[in-house]
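Structure record follows, encoded as structure tokens.
Apart from one protein chain that is not included, each protein chain of the complex appears where it belongs.
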Amino acid sequence: MGDATLKDAERIVRTIAQTAVDNEAYFSDLDAAAGDADFGHSLSTGFGRLLEQWDDLSYEDVGGLLKAAAIVLSKAVGGVSGPIWGTGFLRAGVALSGNEDPSGEDVVAALRAAAEGIMQRGQAELGDKTLLDALVPATDTLESSLQAGGSPQEAVAAAAATARTSAEGTLGMLARRGRASYTGERSRESVDAGAIAIAVMFENVSAEIGEA
Amino acid sequence: MGDATLKDAERIVRTIAQTAVDNEAYFSDLDAAAGDADFGHSLSTGFGRLLEQWDDLSYEDVGGLLKAAAIVLSKAVGGVSGPIWGTGFLRAGVALSGNEDPSGEDVVAALRAAAEGIMQRGQAELGDKTLLDALVPATDTLESSLQAGGSPQEAVAAAAATARTSAEGTLGMLARRGRASYTGERSRESVDAGAIAIAVMFENVSAEIGEA
Amino acid sequence: MKKFVNDPTQFVPEMLQGIMAANPGKLTYVPDYNLIMRADMPRDDKVSILQGSGSGHEPAHVMIVGKGMLDGACPGDVFAGPPSDFVIESTKLLNSEKGVLHIINNYTGDRMAFDMGRELAEAEGIRVGTIVVNDDVAVQDSTHTTGRRGVAGNFFVIKAVGAASERGADLDELVALGNRVNDVTRTMGIALTSCTPPARGTPIFEIGDDEMEVGVGIHGEPGRRRDKIKTANEIAEELVEAVVVDLPYESGDEVALMINGLGGTPISELYLVFGIAHAMLTDRGINVTRSYVGEYCTSLEMAGLSLTLCKLDDELNMLFDDPADVAMRIF
Partner (left out) sequence: MKKFVNDPTQFVPEMLQGIMAANPGKLTYVPDYNLIMRADMPRDDKVSILQGSGSGHEPAHVMIVGKGMLDGACPGDVFAGPPSDFVIESTKLLNSEKGVLHIINNYTGDRMAFDMGRELAEAEGIRVGTIVVNDDVAVQDSTHTTGRRGVAGNFFVIKAVGAASERGADLDELVALGNRVNDVTRTMGIALTSCTPPARGTPIFEIGDDEMEVGVGIHGEPGRRRDKIKTANEIAEELVEAVVVDLPYESGDEVALMINGLGGTPISELYLVFGIAHAMLTDRGINVTRSYVGEYCTSLEMAGLSLTLCKLDDELNMLFDDPADVAMRIF
């Protein structure tokens, strides 16, 4: 059971990593609108390094996997994304630490821990137009869908749909954190790159586990 | 008689000057092919200055007019064109010095003096692909046409035709002087800017005196 | 892509190797952390000074390592602040009894990396001081945002603390001095073209042949507005006005004026604008007594420039007069 869970977690992390690598140009283009066009490059560098070093990672459980990933991301990536994604993975890993067979609730708690860590690290709140504006509502949906008795597959699919709507909803928002905030009112003209990345990752994870 | 001649000379010099000003972009574009794209700008600066200072020039005869123009050109223009055109006008002016009513033959001699001055100044020979390759054949035609009994108008028209053919004949020639020479064999691919300028000037002078 | 580059992912390390090759004996290069440091540092009688923003702003900061300026720089990839372990490890390598001073441009990524670096260095018993530079007046300062960006003005901060540290100042004095310089320094920039990050291979933004971006960021971030290109006089007037009213600099003030090229604008144009801006300041009664014209903080090959004013006093004049022996000296 714990072993099967770890395999699932590995598939999910690999899917997230592959999503980052495959969408390098797309994510950078999104960052070009109000930023410096390197978001895709940063993510792809970090997650690419993770995939390269995959066989050398040492971990015992899901929490360990996430913490190992956090260290690779922090070391490989500079700019905002290294600390933000490193912190997210680290906090989620800590939340699941020693948990051999995390439940759906545990996963929700881990995602909440990740979001909180990111808020602290980036001094960002919900509504500041960052990836949090996709991550947090998607986590809410995941939780409510599971509470309503949905299967993990159903719950992730629902969360992905929310992530998509929320990410696209960042169009029109005023950026208050990150490079986009320098552009003031002009930041309203584009979606947030990080939020879209969260949506694509949820969608790809949903497709991957739906196929299982 | 001397007065009418001076008026003619003034009209001719003004026509040459106006030609330089009007063709700034065209002459520079020609120079762009194998040079540094400033031939039109240099000519236009020099002859533009001449037109500006026209009323302040002091001269008594045709030779004096040409010498006064030479000084303006030398002071206003750098690069190759200042010394070359300055020298040309100066030598022509010297050749006509004190000559109150120059004949057709005198004009031919003045043009030959100009060409020789340019050859010395630029260490250039016929066939090096410079403006000499239009100026010298045009002068030859002017002379032979006058000797054959042509009117000044007819002779200048014939000289203009030769200048045009000769200038266009620089296409395919290897440049051995000036910036174009640095490009070696590649210089064959374009006409010489200076030679074309000579042709256009002869044509415009011909049109001007033909109308008289 | 109009660049001299091999593998774009090796752009930064290959540049660092070049800096090293040009300065044997003077500098040490630590490839693992993109660190260029003075070969004669650390020394326990001098505070070590470390910078480390994104790459792509050269000579800032890897080319201004040397006596009287930085003791080390550990840049990240092009336009990305360094990963935090570059900061931690570089801080350890530069550790001195008198402490290590971090000079940080105010970008979220840079700040997070240095926050983490400081925390971990202090945990190891290293004394760390921090100065955050935020001189860009193009960005509306507000408590709701990340605040102003650090741009070319960080040259003045570094020059002052670099000189003072050579004169023996301790960590607290340097932090106070750096903040003081930052407080009297203001910058605004303007771009005529976008730059092209090597890894991306295409320009960050599209801009018409007759357009300019006013208040541009040094990473190609959009500025205050897009406008039709203006004459040098009009551009200088806008930059002077924006910078002067911000502090404000007042009649009777003595200032250093910097016209900084963004990478693709030739020095002829920088001097042309310098002359105009100098006359405009003189007209306002502001006394330009120190002149800086050239490239200090660029944005790859972006055509554009920024104007910086730094208000002077006796101490700053003395420190700015001190020699600086940097890697990029060209004579």
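Note that the chains take the letters A, B and C in the order they are written out, and that residue 1 is the start of every chain.
To be clear about the criterion, a contact is a pair of C-beta atoms (placed from the backbone, for glycine too) under 8 Å apart; a residue touches a chain by one contact, two chains touch by 3 or more.
The model shown is predicted, which means the values in this text are computed figures rather than measured ones.
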Chains still shown that are in contact with the chain withheld from the display: B, C
Given C:30, C:247 or C:272, the one touching the chain that is not displayed: C:272
Residues belonging to chain B that touch the chain removed from view: 28, 32, 34-38, 41-42, 45, 74-84, 121-122, 176-184, 186
Chain C residues that touch the omitted chain in the full complex: 1-6, 11, 14-15, 17-23, 55-56, 58-59, 63, 159, 192-193, 209, 229, 231-233, 235, 263-276, 278-279, 288, 291-296, 298, 300-301, 303, 305, 324, 326, 328-331
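Heads up, the rule we're going with is that only the chains that are shown with their structure count from here on.
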Both-way neighbours, i.e. chains that touch chain B and touch chain A: none
Whole-Å gap separating chain A and chain C, where each centre is the average of the chain's CA atoms: 33
Separation of chain B from chain C, taking each centre as the mean of its C-alpha atoms, in whole Å: 55
